[in-house]
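The other protein chains are all here in position, but one chain of the complex has been omitted.
The letters A and B name the chains in turn, as written, and every chain counts its residues from 1.
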Amino acid sequence: MGEQYYDTGWISILLVLLFSAFVLFNIRRAIASKGSGKEVYIRRIAGLNAIEEAIGRATEMGRPVLMVPGIGGLNAISMQALNIFGHVTKTAARFATPIRLCCADAAVYTVAQEIISETYQREGLSERFDQDSVRFISDRQFAFATGVSGTIHREKVAAAFFLGEFFAESLIFAETANSVGAIQVAGSTQNTQTPFFIAACDYVLISDEFYAASAYLSRQPVLVGSLVGQDWIKMTVMGMILFGSLASTFEVVSGLKTQERDGTQLVDGERKSISDTWFYHQLKPDAPKPEEIPQREPADGVTEEGGGA
Amino acid sequence: MKQPLWMEKLQQIDRKVLYLMLILATAIPLFIKGLVIPVKIEDSTGALFVKLNSLPEGSVVVIQSDWTVSSRGESAGQLEALLRILRSRKSKFVLFSAADPQAPQVARNVIRRVNKEFPDGGFKPWQDYVDLKYFPQAESFASSMASDLRKAWDRTMIDPADGRSKSVFESPVLKGVRRLEDLQLYTIVTASGTPRIVIQRFGSPSRVPIAALVTGVMGPEHMNYFAAGQLIGMSNGLRGVVELETMMVEGVNHRVDGKASKAEYKRFNGSIPPLEGAQYKRGMQYFASLHTALIMLIILVILGNMGIFTKWFRKGDA
Partner (left out) sequence: MNFLPLAQAPSLQFFQAPGGSQQAYIMALSAIFVGLLLMVAMFNTPIKLRRPIIILLTFLAGGFYVLSWLWPLPLGLDASQKPLNSVEAVSLTLQDGTTVMGKILQVIQGILLFLGVYSVLRVHAGRFLKRQKDWAFSLVLLCSMMAMITVGYGEYIDNVRSAGVHANAESWTFWQYGKDFLFDGMLQNMDAAMFSIIAFFILSAAYRAFRIRSIESTILLASALIMILALMGLAEYGSGQVIERITGGDPSHFANNFSLTSIRLWIRDTLQAPSIRALEWGIFIGGLAMGIRLWLSLERSGGGS
C-alpha cells in the first residue's frame, strides 16, 4: 500500500496539504483579527487602480465597458475573473455605464448572469441591469474571437478587461481593442499569452496578481488572509529552492558520481538534471538503482548510444 | 527639436500597410522551390530524433494529436515528420486526441497525406495503427491511462479482414500491450499545454518516455520539462520541424567523405545515417517565409525607433 504513495509522489501530496494548511490558517487568523485595526499591506497593483479611470472614461464617452473571462470552462480561474468583474460592474452600475460581458462557456455564462444581476441588485440599481449585457458567444475558440472582435468594433468599447484563461485569441482581442482606442486591463493564467498582452495592453496583471486582485479590491479578511497564506507558501518554496541549490552545489563540489535519467532508464551523462543521489532515493525509493538498470541495446542504424537529453 | 516629417511617418506606418507588407513577405518565398536553409540542431530536437531512431522494429508508439487546423503551419509538419520517422523504424502507433473533438479528423488527413508517399500504401488502419478518436476530460483520461490502460482505451475498431467491429486490444498494434510500460514512446503533438497534464498524471519518472512536439508559442513553457528530464525530447515550433527534416535528410553526426556533418548533435556520441528517401518537406518550405517575416519585423522595429536613434546622434554632435 505504502509504495503506491511513492508512485504518485507522496512528497507532492504532503506539500499540497501543507500549503493548504498555510492558506486556511491565515484565513482563520485574518478573520480573528478583523476590526483590530491591523490592516495587511498589499502593494499597489497599477492595473486594478486603473479600473475607475477606465470606467470613468467610458462614462464620459458614452461607450460600453467590455469584460471577457477567458475561454476556459467553469473553474477557479473563471470564477476569479468573474469576481473581479463583479467589482468592475459595481463601479459601472454606479456611473450607469453600459457593460458587455462575453462568455465562451455556457456554464460560465450562467454563473456570470447570476453574479452580474446580483451585483446590480446589491447596489439597489436592478433597473439598470440589461439581461443582454451578459452574452454567450460561442464555445469554439476562433468563432468566439470573431464574435468578441466584432462587438469591440461595432460598439467601439471604451474600456476592455481581459482576465482569465486566454490562449491564441489573446492578441486578437488586445489589438482589436487597441485599434478602437480602448483602455485595456488584461491578465492571463496562461503565461505564454502574457507577452502578447504586455505588447498590446495598457495594464497587465502578471501571474498571481490575477489571484490577488479580488483581495486588493475588496479587502475581505478571507481573501487577504488567503493572500498572506500564499506568501507563506512562496517563502517555503524559496527555501526549498535554496536548499536544493545548496545540495546540488555540494554534489558538484564533493565530486559525487551522478547519472542522467533518460526516460525510464539511467545512462551515464555529463548533465546532472536528475541525479542518482542519496536525496533522490529518499524521495523516490522505488527508483531503480544504477546496478539494476539493464544495458540499453543500440538500435539499427545507431552506431553508439551516448548521453541523450 | 522637431523631427523631419519623413521620420515621423516612419514611426507611424499605417497598420494596413504593415499587413500588406507581411502578406508579400510571407507569400513570395512559398513560390521559391528547393530552398535549403542550414539550421543548428537543438538539444531537445536532437534527443527526440535519437530516441525515435532507437525504436526497435514493431515498437508501439502513442501519438496524442492535440491540434487543429489553426496551428497547421507548425503542427502538421511536426506530425508528418513524426510519421515518416516511425515508418522508417517500422513502428506501429496509437492515435487519439484529448484536447479537441476536431483534432482526430485533422490528424487522419495528415496520415492519409503521408501514406501517399509510400509505395506500399503506408500505415494501414488496424494493422499499423489504431484510431481511438477523441477522449474528453484530459486530466481524468491521463490518470486512467496511468492506472489501467485497457480500461482507458476501451474502444472498438473495424477489422478490415472480416469487417467486424472488435476491441482495439485485439489488433496487431495493441495485442501485447497491457500497461504503459509496454509502450516504447508517448508522443504529444500539440498546440496547447496538454503535455503538462500527461507529465503530472503519469508521475515522475514516468513509466513510458514522453516526448512533445509543440508550437513555437508553447515552446518556452515546455522547455522546463525537457530540462527537468520529464520530456525525453521536444520539437519546438516550425524550427523544430526544420531540424527534424534536416536530421532525416542529412543524418545525425553523419560524415560524408570526412566532411563535417550538416546536422550535428553534440550530446550524442554516435551517428545516424540519413533516412532512406528522405526529403525536405513542409518545414523547410515555410522556413524561408519565417525568415522574411522576421527580417521585416526587425526592420520595422528599427524604423519605429529611428526618431530616438537620431536624437542620440544629435546629442552626440552637440
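As a convention for this text, contacts are C-beta pairs under 8 Å (C-beta built on N, C-alpha and C of every residue); 3 or more make two chains touch, one makes a residue touch a chain.
On a predicted model such as this, the values are computed, not experimentally measured, just so you know.
Contact between subunit A and the absent chain runs through residues 1, 4-5, 7-8, 13, 16, 19-20, 23-24, 27, 76-77, 79-80, 82-87, 89-90, 103, 106-107, 109-111, 115-116, 118-119, 122, 132, 134-143, 145-146, 150, 154, 168, 171-172, 174-175, 178, 189, 191, 194, 196, 198-200, 206-208, 210-212, 214, 217-218, 220, 222-223, 226-227, 229-230, 233-234, 237. Not every partner is drawn; the one left out touches subunit B at residues 13, 15, 18-19, 22, 26, 37-40, 68-73, 102, 105-106, 136-137, 140, 143-144, 146-151, 158, 178-181, 203, 207, 220-221, 223-224, 227, 239, 242, 287, 290-291, 293-298, 300-301, 303-305, 308.
We take it that only the chains that are shown with their structure count from here on.
Each chain gets a centre from the mean of its Cα atoms; for subunit A and subunit B, those two points are 27 Å apart. Those residues of subunit B whose C-beta lies close enough to touch subunit A in the complex are 15, 43-44, 46-47, 50-51, 53-57, 70-71, 89, 181, 191-193, 203-210, 217-218, 220-221, 226-229, 232-233, 267-273. Of all residues in subunit A, those touching subunit B in their complex are 7-9, 141-142, 167-168, 179, 190-192, 260-264, 273-274, 284, 287, 296, 298-309.
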